Each structure stands twice: as structure tokens, then as C-alpha cells.
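A single protein chain has been removed from this complex, and every other one stays in its place.
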Amino acid sequence: MSQPTIEGFGATPLDIRNRRNQKAIRLAFGAMTIMLIVPVVIILALLIARGYPALSWDFFTTHPVDNMTKGGILPALVGTLWLVGVALIASVPLGVAAAIYLSEYASDNFLTRLINLAIINLAGVPSIVHALFGLGAFVLFFEFGTSILAASLTLAVMTLPVVIVSTRETLQAVPQSFRLACWSLGATRWQTIRKVVLPNSISGILTGVILEVSRTVGETAPIMFTGAVFFTPHLPVGVLDQTMAMSLHLYSVSTQVTDVPEALPYGVALSLIGMVIVLNSASIAFRMHLRRTKKW
Amino acid sequence: MKERALQSESSGGLEDRIDAAWIWDRIARVVIFAGGVSAIVLIVAIFVFVANEGLGFALFDLDKGQFFGSPNWRPTTEPEGEFGALALMAGTASVTGLAMLIAVPFSLGAAIYISEFATGRTREILKILIELLAAIPSVVWGFIGLTILNPLIIDMFNVPVGLTVLNAGLILGLMAAPIMTTIAEDALKAVPESYREAAEAMGASRWQVIRQVVLPSAKNGLVAAALLGVGRGFGETMAVLMASGHAVHMPTSPFDSVRALTATIAAELGETAQGSDHYRVLFTLGILLFLVTFVINLLADILVRKGGGKRS
Partner (left out) sequence: MVASTVRTKLEVEDLEIRYGDHVALKGATFDVRENEIFGIIGPANSGKTSFVRSINRMDEMTPGMEVSGSLKFNGKDTSTWRNLYALRSRIGVVFPLPVGLPMSIYENVAFAARLRGLRSKAALDEVVERCLTRAALWDEVKDRLDSLGSLLSGGQQQRLTIARALSQDPELLLLDEFSIAVDPVTTMRIEDVLKELKKEMTIVLVTNLVQQARRLADRTAFFLQGEVVEVGNTKELFSGGAVDERTTHYIEGRFG
């Protein structure tokens, strides 16, 4: 959308002034966009500058020592992997099923509107309310105790909308004509979904899952009371164990522990944000790759 | 002609044949339907479980006048705790308000730039950057408020404490802006290109087109974006907990420390005995948070529906 050129018609002074105004307005909006991004870039640069010295092979592979003022983040790292893994096992099948329902079965009726409203609200409810729910439901009612299982299920409920929404979009991008062709060959709805719709959406679903992982990695409030702990000397060996986690560890070392050397919390913050940015970039790159290699 | 033989063989009663494919289709239908309604089940479950602990207390034991009218939050005093949530509400309101003051104009501006001015690669790159900004976890934002913004505010304004409404508001504004930008940009993009072309054909400049055609048509979607930003700020926990100073205090200036509703739950839940009044009043705060965000999301959804745009 380029500006209409006026040169050919002999620009009047009014035209020239208008054009100058246009430029100024464009510039003003551009500046607002930049001002939104630049502070964050500066902050990230600061994080990197201050956190980088803390990073080393040992940092990622050793346990914290001396009241968490020294040592590495291994148990937090491993704990986060556990939490994310178990959360995915719970949320991906459920989320994909929900997306299939909305894309392949649901008609535009009251129930569908209700489901959509519920999805929006699952995503919109404050994370601390999810924490209360996790505590009430998984820790106490189902008696999982404060455990990876309880924390992961809480995370799964919270990030479910991410999987549903991205999967639904992917499924809906499969042309309707494929389904019609498939049905008229005598395929059942399920055969159509399994043999045509899903195989052509699998990478799109994966994109959404990566996005969900990145969300899950950073969440703190939902796991504080459901399974993540301040410190434990052991690595988790099962889903009923408690665990440390990266996000809670950052909160702990920056607010709860005294006499921490300055670089340590920056190192944790940098590791956490690094994970999230890498995951998100992967998801974006994957999405762009998909757009380029479309089969139809 | 092997196929034909195979077919005529099963021709008798074909119309009622219950084969494996038919049975699998039925099973899949049931399982997928269960998945489909899971979102409804979960949102109801969230309310039920939170209300289960907090509603009884809110209805029968809680002094409502004190809860809404008193700024004194002293949950652990003996023999009975004092549960005045006014200061907490004021804390949440002041932080969210300041955040919106910053985020609304900037994200609207950014959305207009991305949707109406930027083209090609620039547009693509800006969108990706905004998406990455939205991905930064809230605990990292809180950490930034604590370690970077805090000393900055102390130095710049020569105040004793930098963990204040200003700090948390700035952080929250930066957090909410990317999300609001994305939703607002969706709303602007939903305005049909033909409207713009029609206005441009009449000689309107780009700015006139935006102000007189695009913004009015996208109004509902833009209000929804702002509302969702409010919802996001209202429900934000970790960043506010870490950056606001976490002091129970009725704010009178941006340089006061405050405490938010969400942060109160996060900070105190770990130290309460299950079933105690203190424990239950935290769930009551949870009900309040749930209901307010529910209403905000509902309103935003209605607005988006009315505006004809789609919500990502």
C-alpha cells in the first residue's frame, strides 16, 4: 500500500503540505511502536550483560549449595522439564480433542458459544485463581498432595486454551473440499479426520504445542502451592514428588534468599527467558516454514 | 473384477451393516465430544472448587462492611483477624489504572502503525517482536521491576523506595501492551479493505481514512482490546507481587508502595492453616478475582462479536 503518487499531476502547495503531514503522522505512529519495543530490548540487553557471567556448564549441572547462594540450577531445570512434560501429556490430547470437536463436529449453536466462552475464560482467569483451583482440586480433593502431578495438572488446565485455539485454527485451514471428497468416498467422519485432516495439521498442532510449552515454562503462581518448592536436595523420580522449578527459583533467589551474589538471580532470569524465547522463536519459525511449504 | 465380487458379497443388509469403521466412528464421536465440553467442565470446576472454600465464608462469616470498607488487612491478629480488603482493591486499581494509562495509547498507536502504515518485511518483523515480547514470563517482569526499575526510580525521583505503584504500573503496562497491540491490530485488520479504498478514492489522506473510517468501524474491537488489557493487569500476580512493594497501604501518589489482591493470595496462602478464616478469606478474594475477570472477558467477547471481528 504505497502512498498515491502526486508528482505526475504537478503538486500544489496544498499537496506538499498534506504530504508532509502524512509523513509526520506516519513517523509519530512508528515512534510509538518503537517506544514499546526499545525499553524491552534495553532491559533484555541488561539481563544478558549481568546474567551472562553467571552462566557456565556447572551452573546448569550442579545443585544449589549454601542456602542457594552458590551452585547451580540443575534441580530447577530438571523440575521444570518434569512439570512441562506431565502437563503436556494431560493437556495435548484433551486440547486436540476439543479443537477437533469445535472444528469438525460443532455447529453454530448455543453449546458451541458456551464452549468458546469457557475457553476465553480459562485463558483469562488470573493465574493465582488457577493456583487456588489446583490446591483445592488436585492437592486436596484428589489427594495428590503437593506434587508434580498436582502442579502439572494445574498448568495443563491453565494452558489448555493455547492448544485448543492454535489447533482449531490449523484444522480449520484444511480445505472443506478435502473433507467432502473423503466423505463421498465412503469414509466415516473419524476416518476423514484421521487420514486426511490430522495428517495435514500435525505440524500446525506442533507449533501450538511449542507455544504452550513456552507458556508453561514461565508460569509461577499456579505451581507455588501445588507442587513446586523453594528447595529440595533431591531430583524428582516420580510424579508424586515435589520439585524445584525455574520460575519459582527465580522468585526465590530474588526475593526470599539473602546474601545472594548479584549475578546469580540474573543468571536464572537469563536462563528462563532464554528457554522461553528459543521456544517461541522455534514456534514462529516453524509456522513460517509451514506457510511456505503448503501442500495446497 | 475382484472388487465387485467383494462388494456384492456384503451387499445384503449393507444399509444397516455395523462394521469396525462404523463403530470406531461412534466411539470417536463420543470421546471427541467429551473433549469438546471439557473447557466448560473445567471452568465450572474452577468456580466450584474456589467457591467451595470461599463462598461459605464470604456469605456467613465475613464482615462485608469491613471487607469492602476498611483498609485494614490484618489477617493474623488475635483472637480474630481483620479482613479489610479496601487497600488491596485500591492497590490493584491504582497499578492497573496506571498500566492502562501507559499501555492503551501506545498499543493503539503500535496497532495502527502495524496495521495501516507498515508493509511487507517491517510489518512481519514488528509482529514477531510483539509476539516475543508477549511471551516474557511474568516472574521475569517482576524480577526486572525489582532489580532494574527499582534503583532507576530511586535515582531519578530521589525517593527512598522504588517498589511502588509507578514501578508495578510501568511493568504491567509493558506486559499488557503486546497483547493489547495484537488484539487491536486484529480488530483494525477486520475492517474491510473496501472501506479504505472507498475513502481513498474520494481523496482522503491516509490519516483521514484511519480517523474517520477505520477507527470508528473497529471501535468495538479496540474497546475489547483495552478491556482484555485491564483483565490481564487485574489478574497479574507475580510481577505485581515483586514490583509493587507489597505494603498494605491506601495509595495517594505513584510513589507509594501498595499491595494487590492477587499478590496477597500468592504471598499468604503458603502460610495459612487449611480451613482457617485466613485461608478461607484468600479463597474469597479468589472468587472476587474470578467473577471480575469473567465479566471483563464476557464483555470483551460480546463487543468483539458485535464488531464482527474475530478473536484470536
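Letters A and B mark the chains in the order given here, with residues in each chain numbered from 1 onward.
As a convention for this text, a contact is a pair of C-beta atoms (placed from the backbone, for glycine too) under 8 Å apart; a residue touches a chain by one contact, two chains touch by 3 or more.
Computed from a prediction, not measured in an experiment: that's the story for all the values here.
Under the touch definition stated at the start, the shown chains contacted by the missing one in the entire complex are A, B. Contact with the chain that does not appear here is found for just one residue of A:77, A:139, A:182 or A:224, A:182. The chain not shown here touches chain A at positions 107-108, 177-189, 191, 195-196, 199-200, 295-296. Counting over the whole complex, chain B has residues 2-4, 6-7, 14-19, 21-22, 25 touching the chain that is not drawn.
Just so it is clear, only the chains that are shown with their structure count from here on.
For the pair chain A and chain B, the distance between mean C-alpha positions equals 14 Å.
Partner chain B is touched in their complex by these residues of chain A: 1-4, 18, 21-22, 25-26, 28-30, 32-33, 35-37, 39-40, 43, 46-47, 93-98, 100-102, 104-106, 111, 114-122, 124-133, 135-137, 140-141, 157, 160-161, 164-165, 188-191, 193, 214-215, 217-221, 224-225, 247-248, 250-251, 254-255, 265-266, 269, 272-273, 276-277, 280-281, 284. Across the complex, chain B meets chain A through its residues 21-22, 24-25, 28-29, 31-40, 42-43, 45-46, 49-50, 52-53, 105-107, 109-110, 112-114, 116-119, 126, 128-133, 135-140, 142-144, 146-148, 174, 177-178, 181, 200, 205-207, 228, 231-232, 234-238, 242, 262, 265-266, 269-270, 274, 282-283, 286, 289-290, 293-294, 296-298, 300-301, 311-312.
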